[in-house]
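Right, chain A next:
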Amino acid sequence: MARTLLNVPAKAARGEIIEIKTLIAHPMESGYRVGLNGAMIPRDIIDLFVCTYNGAEVFRATLSPAIAANPFITFSTVATESGTIEFRWTGDNGFSQTESVLIAVE
Partner candidate 1 sequence: MIDYDRAMQATRRSILIGSARLAVGAGLVSLVGTIPARATPQTMRDAIREAVGDAPLRTGRVTLDIPSLVENGNTVPLTVAVDSPMTESDHVKTIHIFNEKNPQPHVITIALGPRAGKARVATRIKLADTQQVVAIAAMSDGSLWTASADVIVTIAACIEDVN
Partner candidate 2 sequence: MVVLACSAAAAAPGEPALRSFAIVGDAIPDSLTGAPGDAARGRAIVFNRQVGLCLLCHSGPFPDEKFQGNLAPDLSGAGARSSIGQLRLRLVDASRLNPATIMPSYYRTEGLTRVAPAFVGKPILTAAQIEDVVAFLATLQE
């Protein structure tokens, strides 16, 4: 399991635009680097990040190798109701990770 750092407000007012910050530990090996043995290091990246809010998709990003190691993505969403905000990262070599946080909306 890759370590993640998620920053989502625990509470928000209904209709408020909240900022979400996400970091995940991943090398994002581009596939264009040469290793010490002279051979190309195979590509190993996260290529998709999806955020759902109580099951509904609210944000999606398709990543190329040009995204920096330990991908950082910040975006916003409208706090509509209390529930679960879920994040899913998928990528090369079967990489798949899901994390979720709870939000209380008043």
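Here is the rule we use: a residue touches a chain if its C-beta (ideal position, glycine included) is under 8 Å from a C-beta of that chain, and two chains touch if they have at least 3 such contacts; residues count from 1.
Selection rule, in plain terms: all candidates are chains of the complex that A comes from, given by their letters.
The structure presented is a predicted model; accordingly, all values stated were derived computationally and were not measured.
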Selected neighbour of chain A [touch, this complex] from 1 or 2: 1
Complex contact set, residues of chain A against candidate 1: 17-18, 28, 30, 32, 36, 53, 56-69, 71-78, 80
